[in-house]
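The block underneath contains the structure these notes are about, expressed in structure tokens.
Apart from one protein chain that is not included, each protein chain of the complex appears where it belongs.
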Amino acid sequence: MSSTDVKSRLESFNCYYFDKDVTQKFISFLMKKGDVIAPHKTGELSYKYEIVSDATEVVLNYSRTILPLKKAFMPPRETLINFNIKNNQYTKPQISTEPKIFFGIHSYEMQSIKRLDYSFITGLPESNYLTRRENCKFIGVAYKPDEWHFAGSVGIDINETDGFCLYFYPAKNGYIVFEITDEGKNLLDEFGEGSEVTDEYLKLNEDKFQAKIKFHHNRIPEIFTHVYNSKVWEDVAQKCVGCGTCNLLCSTCYCYDVHDEIELDVENGQRDRFWDGCMLNKFAEVAGGENFRDNLGSRNRHRLYRKFKYITNQSDKLHCVGCGRCSRYCPANISLVEIVNDLIDDYTKQQQKEIL
Amino acid sequence: MRKNLDIDVHHLTRVEGHGNIVVNMKEGVLEKAQLEIVEAPRFFEAILKGRNFHEVAIITSRICGICSLGHQLTSLKATEDALGLDITRQTELLRRILVDGATFQSNTLHSLFLAAPDYLDVGSVFPLINTHKDVVLAALRLKRIANEIGELISGRAVHPIACVPGGFTQIPSAKNLLALKNKLVNEAIPDAEFIVDVIASLVEKIPVFSRETEYISVKSEKEYGLYDGDIYSSDSGSYKVNQYLEITNEFVVPHSSGKHAKFNRSSYMVGALARFNNSHNQLNPLAKAAAEKLGLKAPNYNPYMNTIAQVVEIAHCIASSIELIDTLLDEGLKNEKPNQEPTKYGRGFGLTEVPRGILFHDYTYNKQGKIEKVNCVIPTGQNLANIDDDMKKLVPEIIEETKEQITHKLEMLVRAYDPCISCSVHVLNVEFIE
Amino acid sequence: MSKPKIAFFDFTSCEGCQLNKLNLENDLLDLLELVDIVEFREAMDDKADEYDIAFIEGSISTPTCITRIHDIRRRTKILVALGACAVQGGINAIKNQHSADWVKETVYGEDKYLFPSIPVQPISAVVKVDYEVRGCPMSTPEFLHVLKSLILNRKPEIFDHAVCVECKLKENECVLDKGMFCLGPITRAGCDAICPTFGQYCTGCRGVVSNINKNGAVEMLKQHGFSTKEALNRMKMFCTLELE
Partner (left out) sequence: MENLIFEKKDLYNPIISTITNVEQLTDTEKRFEIALPENQILNHKPGQFVQVSIFGFGEAPISISSSPTKSPLFDLTVRNAGRLTDKMHRLTVGSQLGVRGPFGNGFEVNNFKGKDILFVCGGIGLAPTKSLIDYVLANRNDFGRVVILYGTKSPSEILFSDEIEKWKKDKSVELEISIDRPDENWKGKVGVITTLIPPLKLDVANTIATIVGPPVMYKFVLMALKGKRVPDENIYLSLERRMKCGVGKCGHCQINDTYVCQDGPVFHYPRVKELKEAV
């Protein structure tokens, strides 16, 4: 993509220049309005979203966090109800609706939240998720794709601003801050700092993705109508160890399991839900022990079909956002882009055969 | 005068592992008075062969759940010695705290939960919950804090996680260390003082018995010998760790799957009492005050007093770990990675005082960093001959008491040694002594 | 509901699992409200004839172990295996990888005949095991879960997914990424990924998940720089018998 694409897209928004200090001041300013959740460093190579307690600890030039933002709206473990066995009564825990500001969010991550919104609203809109989604603001930041990001291939540009109220674009010693919505404008007005953007700083450019799916994203669901029985799934099954990492870290996976746990008084307890995943052994097992997806090939297939076909058929959107987590963190180095490209090859060969 | 006596305590209770006490007197002649070790052998020396140096301490930790930290640290020392891995001062300080914590926890478990019921005439600690609730609660709190030391620094009190060759996989935060220290100061010290008072009131119930023996322990110029130092014999002085085989002289006896040991005499004693006898001058003031209250003076030749020496050490370890945490915090915590680049391959030795006494590991590594040869000499094994010798002197002295009383006193004697039988059943390179 | 009678027994093991129970200091008194401990050799003198629940620690490794475990099975309603030694043979079973004679000779030399020893087996190889608590040492939360469940007269819920799952939920930096070895992707969860959480690798103490892709696991470790031999050797540390 050329620099003009980015330009034309972002140029329509009003913008200011924040140097590093002003950026930190801005974070501190946001912290007065509610919890600010932003990327932090954890370990040598990793990042995670955490509530900011010190503006200087926020990291904006990060690759990706280990867990996606879904953890803020659907915690890895959450109590659905607290119950008492003796008197058969229960209460539902209160979910906080205090304002939250998500700062330093990449565009694919924002889009993953939109996908989750779809999943939790469709059918029966779930209060647990939707209550957490109230009073949230999102402030985006541009990123430099590494070898695993492939959001471009699923139609999400680096500088996609949909969902953000403000957007931070790196510039010399600081950021250009674009006002995307009125909400964002109000924030900047109230903050009152930042300087005019001079041409020296306004060098907008979109970085290129290293990982790419061979077909245009519009054609991906089409491929998936033809590759259900592809040998590619068997090949994946040879390598995959079924650890479930790809499910758990996926920005748009949301399947869960529910367990009742009791306290030591053997009277009070809680019904908890926690993340589950279709790659895991017992996920599709039914009473009597029959398992309808008992091998790693069919489980991988189900996982990818959910991203590119099943939900897509209804929502009209790919439910993979190209964050690359499933591939970056797969211990067996299985790459989703490679699987899809192998499927494309398989599909192309099939078509050639049909023509002959 | 009793002429015949036959005692067979099968699977002695309130000790770690399986042992039987067998006493046999016919026509006034004591034919047998011994502790039989019936624990199944576990063959660690064989299991370890060919293992990579990263794995060795993980496996040796499983020799014994009770002394897992001691085995790990001794193992790490032997590996580091063999491979030429230097450790930093921070690593050493953290390890010292761990040794204090492990001694504190094990001595608490043994003296207060396993041995104390004998002096209160009950069969376990559980009835005491009703009769002596405040004591049990204080003891539980002490044990909890002791375990927290291990959990904070090494991840787990049983089979520690973070201790690896060359250092630690993770360093505790200053905040958590400070919180631990405050707990030690504000909770552990008062509880320990209270417990010392309680135990002091029970000391008179300890059987009167005396048998001078050879006492062997770690001894250091700098401090009360626990974490490191030379080998010291009350009979013949100091030795270096690589001379340990000259001292332990292990041999197999048919009645025990744990090997016996002897040095200058027919047997020697290791453990809290040996440490106390050899290093009592170096105890810190809190421990000295406890010893005073408990009426323990060096040298003491009553093996039953081993339990009391353990209580003294609880006080010592609490005070010592507080001091060590202060030092660490003063010097500032650094995020260090373990040093795991071997500079040589060959033989290395490690020794540590674990709660039950002096422990040796001796490894030989090949050039691939894999273990070729292993020898571990475990404190309980070293005590076995001494326990038999004690029994041989004790039985004739109490022969006029009822069989139940005799049995009880023998059980208490064995228990006083806090034998760790699971530990004692795996030793290599036997010099068979007829 | 009358208090269930529970008993603890140890076979060939390090007794760390038993110690782990005594390390439940904060919960110990609450626990004693719920159950009657009728036999616990490591902590008490009493013995009983019958039990509602017998917790077994350690592996079978001598002929006497076999008679003892049959006897316990006869006297208990429910039998729970505690810890790696009891559930899958654990560290003890490494000796099965070698010839029995070599093992005995290495340790006892000429005296090898003094000590009877048979190949190490988990408890379930000899008697019916109703439930398992895995880990080396056994994980205490899981032990409590099983105990509470049995008191409530319900089946415990035991996981059959990988340690990776718990590790990811804790948002730990991946140990393999740091260039270390790790068995988290194929080891049964339930320990809350405690080792990776402390920066150490998972040694697989809880045994492998069911339906494991063994070749895939070896390939995975190869990609991270470990030879097939090394990978297999290290996978077997706690799981000799499960990976046979």
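Going by the order they are written in, the chains are A, B and C; count residues from 1 in each one.
One rule holds in what follows: a residue touches a chain if its C-beta (ideal position, glycine included) is under 8 Å from a C-beta of that chain, and two chains touch if they have at least 3 such contacts.
These figures come from a predicted structure and were not determined experimentally.
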Omitted chain: which shown chains does it touch?
A, C
With respect to the chain omitted from the figure, which of A:His106, A:His149, A:Lys239 or A:Lys309 is a touching residue?
A:Lys309
Touching the absent chain when the full complex is considered, from A:Phe283, A:Tyr329 or A:Tyr347
A:Phe283
Chain not shown, touching residues in subunit A:
80-81, 83-85, 88-90, 92, 117, 119-128, 130-131, 133-134, 136-138, 163, 165, 181, 183, 228, 254-260, 262, 269, 271, 273, 276, 278, 283-288, 290, 292-293, 298, 302, 305-306, 309-311, 313-314
Could you please point out the subunit C residues that touch the chain left off the display?
152-155, 157
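Methods note: only the chains that are shown with their structure count from here on.
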How are the chains arranged in terms of who touches whom: line, ring, star, complete or other?
line
Taking each chain's centre as the average of its Cα atoms, which chain lies closest to the overall Cα centroid?
C
Could you tell me which chain lies farthest from subunit B when each chain's centre is the average position of its Cα atoms?
A
For subunit A and subunit B, let me know how many angstrom lie between their CA-based centres, rounded off.
53
Per the C-alpha centroid definition, the whole-Å distance linking subunit B and subunit C comes out as 25
Of all residues in subunit C, the ones touching two or more other chains:
none
Flagged in subunit B as touching 2+ other chains are none
Provide the residue numbers of subunit B that touch subunit C in the complex, in ascending order.
11, 13-18, 39-47, 49-52, 54-55, 58-59, 62-66, 68, 109, 113-114, 123-126, 129, 140-141, 143-144, 147, 154-159, 161-162, 164, 168-170, 252, 254, 257, 422, 426-430, 432
Where on subunit A is subunit C touching in the complex?
42-46, 48, 66-67, 76-77, 85, 237-245, 248-249, 259, 261-266, 274-275, 277, 280-282, 294, 296, 329, 331-333
Give every residue of subunit C touching subunit A within the complex, in rising order.
27, 30-31, 34, 144-145, 148-149, 151-152, 157, 160-162, 164-165, 168-169, 171-174, 176-178, 182, 184-186, 209-213, 215-217, 219-220, 223-224
